[in-house]
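Some chains omitted; the rest stay in position.
A and B are the chain letters, set down in written order, and residue numbers restart from 1 in every chain.
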Amino acid sequence: MTRSTIAAAIEAVLFVAEKPVSRSELAKTIGAGAKAVSEGLVELEEWYQGTGLRLQHEGDDWQIVTAPEQAPFVAAYLGADRLRLSGAALETLSVVAYRQPVTRVEIESIRGVNCDQTIYTLMQRRLIEELGRREAPGSPFEYGTTWEFLECFGLTSLDALPTVLSPDGVRSGEPVPTE
Amino acid sequence: MPSGPRPPEVTVDGFEGPLDLLLELVEDKKLDIFTVRLGDLADEYLVRVRAMATLPADEVSAFLYIASRLVLLKARSLLPSLVPPSDDDEVDTEAELRLRLIEYATTKDRAAALGDRMRAGERAFHREGGSVILPPKGGDPDALAAAWLKVLALTRETPEEVEVPGERYSVEQRTAEIEALIAKQPSVTFVTLLGERPTLGYAIVTFISLLDLYRRLVIDITQDELFGEIRIERKVQRMEELPE
């Protein structure tokens, strides 16, 4: 791989990472040596001259952030008081809210798709949390919503969740205890 | 779908439907989709349908529809005087079916192109967003409820819970049944064959079986008046001079 292709691979990985990534993890992920990764990071830094992004590192942990001079625009976008969640994340959140306590496998069986990423995002936002482990084979984590969730949605308690009539006419307003 | 050679006959697992079957016939015989006389494929089509071990009950009507179209086209080409085009638009039956077949062929090619991309795995990824403001603000409970409703709607019938059609009929089996019956008695009505409370699937398999028996010159089918009783009669002797 050339310096540029390594820089591109690093950029893609750092772009999706929601936390700083160490150089050794980068090296492992893209299958390159430590020296090549270092050179790639230097190249990436050069690419970002004059763009809206910056490469930032704390110790050996690297991440992409927005350029400081773009802060007003970023603030203008994020400033509006509304929760920004992708449709997928909102759907996963609704499963946790209405069905807690619920395990990852249960969430996925309800949504029918892999939910690793959205669970991670919701945890990062502190909208859901691990409640503990279920006494079941594999001792899976159970997830539930947080007080930040209640605050974010302006709910006094989980009982205040809007009542939803499921398509077959069953009321499912309250969190249903899972068997 | 595996990229290997297609299996010689359509199985329930691999079948994509009646148009797929028809397209496969055209391609197997290396015919030109633009010029092939679709009625000529009626026999082969029925043979293939008959070869299916079982037909999913909810799909038989789709197969029957195409089968009846093909049989009609064939009948008309064999006996133009006996099967006159009843309406002007019936002249277009073949053209219309051909158009559908061409469109389906295009769809298949496009699906293959998308499938190639999917298997190549060259996909993009978005990021879920960086600046985490804690605690987040402005959640809309109604949006959450709407998302839940959507999830519920999509959960209603997860693949595991989908009611597998309990009834599966084999055209071959039904054909044998009717053939045995007609060997014993010279004629039987369609209503009798259907029994008291036929399901749609049972009725259609029965119908396809009759088409097949008719094609093989085992039976004659008569109907004296429109919507009148359909009578199935044992063919007295094979009339070899009839075109195949």
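Everything that follows uses one rule, which is that a residue touches a chain if its C-beta (ideal position, glycine included) is under 8 Å from a C-beta of that chain, and two chains touch if they have at least 3 such contacts.
Since the structure is predicted, the reported quantities are computational estimates derived from the model, not experimental observations.
Participant: How does the whole complex break down by chain label?
Facilitator: Chain copy numbers for the entire complex: A x2, B x1.
One rule holds for everything that comes next: only the chains that are shown with their structure count from here on.
Participant: Could you grab the centroid distance between chain A and chain B? Build each centroid from C-alpha atoms only and quote it in angstrom.
Facilitator: So the centroids are 45 Å from each other.
Participant: Across the complex, what residues on chain A touch chain B?
Facilitator: Residue positions touching the partner: 12, 15-16, 18, 65-66, 74, 78, 80-84, 86-87, 89-91, 93-95, 97-98, 109-112, 117, 121, 124-127, 148-149, 151-155, 160-168, 172.
Participant: Enumerate the contact residues on chain B facing chain A in the complex.
Facilitator: Per the touch definition, chain B meets chain A at residues 125-145, 147-156, 158.
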